[in-house]
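To start, I am sharing the structure in question, which I have written as structure tokens.
The complex is shown incomplete by one protein chain, all other protein chains being positioned as in the whole.
Naming follows writing order (A, B and C), and every chain is counted from residue 1.
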Amino acid sequence: MSHNSFGHLFRVTTFGESHGPALGCVVDGCPPLIPLEAAEIQAELDRRRPGQSRFTTQRREPDTVRILSGVFADDRTGGRQLTTGTPIALMIENVDQRSKDYSEIRDTYRPGHADYTYEAKYGIRDYRGGGRSSARETAARVAAGAIARKVLPGVTIRGALVQLGPHAIDRARFDWNEVGNNPFFCPDAVAAVQWAEILDEIRKDGSSIGAVIEVVAEGVPPGLGAPVYGKLDADLAAAMMSINAVKGVEIGDGFAAATLRGEENADEMRPGNGGAPAFLANHAGGILGGISSGQPIVCRFAVKPTSSILTPRASVTRDNRPAEVVTKGRHDPCVGIRAVPVGEAMMACVLADHYLRHRGQVGERAPFREG
Amino acid sequence: MSHNSFGHLFRVTTFGESHGPALGCVVDGCPPLIPLEAAEIQAELDRRRPGQSRFTTQRREPDTVRILSGVFADDRTGGRQLTTGTPIALMIENVDQRSKDYSEIRDTYRPGHADYTYEAKYGIRDYRGGGRSSARETAARVAAGAIARKVLPGVTIRGALVQLGPHAIDRARFDWNEVGNNPFFCPDAVAAVQWAEILDEIRKDGSSIGAVIEVVAEGVPPGLGAPVYGKLDADLAAAMMSINAVKGVEIGDGFAAATLRGEENADEMRPGNGGAPAFLANHAGGILGGISSGQPIVCRFAVKPTSSILTPRASVTRDNRPAEVVTKGRHDPCVGIRAVPVGEAMMACVLADHYLRHRGQVGERAPFREG
Amino acid sequence: MSHNSFGHLFRVTTFGESHGPALGCVVDGCPPLIPLEAAEIQAELDRRRPGQSRFTTQRREPDTVRILSGVFADDRTGGRQLTTGTPIALMIENVDQRSKDYSEIRDTYRPGHADYTYEAKYGIRDYRGGGRSSARETAARVAAGAIARKVLPGVTIRGALVQLGPHAIDRARFDWNEVGNNPFFCPDAVAAVQWAEILDEIRKDGSSIGAVIEVVAEGVPPGLGAPVYGKLDADLAAAMMSINAVKGVEIGDGFAAATLRGEENADEMRPGNGGAPAFLANHAGGILGGISSGQPIVCRFAVKPTSSILTPRASVTRDNRPAEVVTKGRHDPCVGIRAVPVGEAMMACVLADHYLRHRGQVGERAPFREG
Partner (left out) sequence: MSHNSFGHLFRVTTFGESHGPALGCVVDGCPPLIPLEAAEIQAELDRRRPGQSRFTTQRREPDTVRILSGVFADDRTGGRQLTTGTPIALMIENVDQRSKDYSEIRDTYRPGHADYTYEAKYGIRDYRGGGRSSARETAARVAAGAIARKVLPGVTIRGALVQLGPHAIDRARFDWNEVGNNPFFCPDAVAAVQWAEILDEIRKDGSSIGAVIEVVAEGVPPGLGAPVYGKLDADLAAAMMSINAVKGVEIGDGFAAATLRGEENADEMRPGNGGAPAFLANHAGGILGGISSGQPIVCRFAVKPTSSILTPRASVTRDNRPAEVVTKGRHDPCVGIRAVPVGEAMMACVLADHYLRHRGQVGERAPFREG
């Protein structure tokens, strides 16, 4: 069962509410002997941290992570802090909770938000800042992802915002080096400038906007994944869809593949170096039959606009009376922006899990292939 | 772990290769005392069965299902065959294997197919008809889905092909009653006529085409699902992406939601009957925060074109030499068609699992809601 | 996968090392709307806490628990703190670590201890106080068990030490009320006096001794458990065997059942009140075919003597040279004593999990039984 866990051999369990004392996660199954410092996790958290530009929520959370278990350093390890194979617990204390901001939505459901469904399921909800349904939970994922990256030698995982509302980047200008140069993780320098204007407008309107994120993993060896429900893309789809506000996931050409004919879609091959085929295209996004092909793994996901907006919306109260809702708290005008490092983290966790699963079932190398 | 299983409380494990002796599944966790006859499962299988029109593979498989365990009938049960709560094993014997058809692809990888990746992972593959990666595996899912439907009283699950290649239906003509009137599960009578011509052309070219399927579940109570990785939509995404050839999954507005502003996307509410809110729109596709809202659950997925085509494609052999591949076996020109009942089955299995999980954690009704 | 987790619907994941910053657990799947205060968990922890008599380790740990998530209180809940259905994270900070005590066993393996096997598995170990293999980990179990108890209305779970070394209690003097009157959780007042003398002797010798614990759950309804690997007794056996130093588990008559004839062992029945049978004996320990019978569930487990002793033992160093080991740290002369509340906690967790699993698969009541 996995209400709040994901992965199997590399297994992450997260906990925490937006305005509770702390949030965090337990990473179980991380291999031993991997150097791991809190600073490495912190660096990833800092990329997701709120309040870094005017385009994200103004809540001021340092998101300082503390490693509670699972690492060890002494002179035997050369003073380096190494993982020990036991569960790694991480904790991030909540600092800047302003619970009074949310008192007005205590009894009224925000349209498009999880307020009503949590109440319908559990008969109770921690409404302060969205409680467990808050995007703050994703900090725990990013922390876990930082550990997952270290499990994957030679794999590079990068994400970018490729569409803001209806405004897509120009693929011809895609440049990973631009991603760090603007507050949007945008790989297109021209689009980034335009988006700043667009988002300023939306922010001033008290509105919000959706986005599309693309995450690419390079250096993944062929063979990760498994048939049927253990498909690498099935796990990626679940991982991305489990991020707050995500409404769609694609691998490779995704929905565009539905428009193609067989000869257009089939990625041709020619003999490559080292005995593996060289692919002439990557419509498949690096996954065939649920198993990685050795090509870059390409995953995109769509994030809906935040439902916490200043425009009044018709709703109902807890006792089913009509109400109008305006959400005054501090919110992201485009939650898709901070979803970029979260998507990377989920990709890392899924790949780390499948790497360990593959090593378990098949071993470092299968005997047949050596002959 | 779940290489070949899905679900938790309603758990399905499938097995079998395209040209092996049999395929099937074990359904573990089905509630007891549910009337279940093989004929009910057979009826669903017959909707997915190959060879029913010129638009699907001409392999002639009766797909006769046999219940091996988990049901019981005698005079105490009034002669009805009821589930007993123990695992229900289902077996479908393969009848029309023509293994010789596939001997030529023994040593060559079909572009766009799982041939290479299975070999890369396991060092071996049952290449006959695609082995485990064949769409024949989905028969087991449809059988399991027939049982799952019986676990969900009052829920209606229907699927339709809403796009064939680039040709989408006209939403204004959407009519569930049309779905059974054409060989495409198409809800638009006009589009169905056009599609027949288009697909005849593609079939004669020895080519194939992609498609988009929409599955809708009505009558789902609010409250199914769970936070984070137990999200109902995360499980749906994994379920649909685990179907062969699927490259994208959407819930509700899906990728279109990324283009919306917050006030457009937020489904407003007004007081409804029975204490539950009435929604004025369903951009969310019936799921908010990973939990069902009581609205229809709407899921779409994209299927790529079959890579088994008559057009020659460049590829490599197992020992990394150049080769040209033409796939002569019997194949579906549009695998998306038969994916419609498969998508319905996966929706049913995911909902049955979440229904039992909810009942387990929260009970039939939570005390707070009664007050 | 479950390296450090147990349970399915009521799922507990523990973390932490003896001398790390903190230990704790995440309880996922707890039903919502259950009143839960930290003080209730603390009360159970205090029963397991070290340093309460001269017969347990002199390490002074307050074992103060902090609830990090999953509960909520405000005026809507009548001021009571209730579970919300989201994961409950608990943290206990380590206070009285004296790491220098353990420096001498850094490179030498204690015979009978996990030192060598952790090193063999992971290539590294946190040797300070036994790291993850320390009995301190069981504090997290007791905390989780305190929550599990609240999930089980009407169930009473009690444990007792019924054998210290070769010295068993007199069954005729068994009195649950005595358990709290002595530092051994001993239900036999006479034995408790004798045991104090025996254990003083052992303590002065710098030695240690084994023990047998009995845990009984009363008020468990019939029907919990499941066939084959979901057997209630299989899960209890795993739960008890997972406690440090446990080497054997019995249900009901246990090993003595092997000596019986069929007519002696079969617990006869006569018509009981409320439609359920009344049993005339309980050789089965309340479980038949893996499913609870409604009788008291009786489980016993054997704890070996601590291997951390002052008597010198032959061993080897990490680089395989001969060595003699004396363990000077603070240790329990009989770890079995503090295993009593741990065994109760494990019983509670297993029963809570099976209660929710049963409710999920079968519902609050199965329709057939009403007829």
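Heads up, the rule we're going with is that a residue touches a chain if its C-beta (ideal position, glycine included) is under 8 Å from a C-beta of that chain, and two chains touch if they have at least 3 such contacts.
What you see is a predicted model, and the numbers here were worked out from it, not measured in a lab.
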Check: Among A:Val179, A:Ala196, A:Val325 or A:Leu356, which residue is in touch with the absent chain?
Finding: A:Leu356
Next item on the list: Determine which one of C:Pro31, C:Pro87 or C:Gly252 touches the chain that has been left out.
Entry: C:Gly252
Margin query: Take the complete complex as the reference. Which residues in chain C touch the chain that isn't displayed?
Written below: 1-6, 8-9, 14, 109-114, 116-118, 120-124, 132-133, 137, 163, 165-166, 202, 207-212, 222-231, 233-242, 244, 247-272, 275-277, 280, 283-285, 287-294, 302-309, 311, 313-316, 320-322, 336, 357-358, 361-362, 366-369
Item checked: For chain A, residues in touch with the removed chain -> 1, 8-9, 29, 31-33, 85-86, 227, 356-357, 359-364, 366-368
Item checked: Where the missing chain touches chain B, by residue -> 1, 3-5, 8-9, 11, 13-17, 20-24, 26, 28-29, 32-33, 66-70, 72, 74, 76-77, 82, 84-89, 91, 106-107, 121-126, 131-132
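One rule holds for everything that comes next: only the chains that are shown with their structure count from here on.
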Check: Any idea which two chains share the most contacting C-beta pairs?
Finding: A-B
Checklist line | Euclidean distance of C-alpha centroids - chain A vs chain B, Å | finding: 26
Margin query: Using mean CA coordinates as chain centres, what's the gap between chain A and chain C in Å?
Written below: 37
Note to self: Suppose each chain is reduced to the average of its Cα coordinates; what separation in Å results between chain B and chain C?
What the structure shows: 44
Check: On chain B, where are the residues touching two or more other chains?
Finding: 1, 8-9, 227, 357, 361-362, 366-368
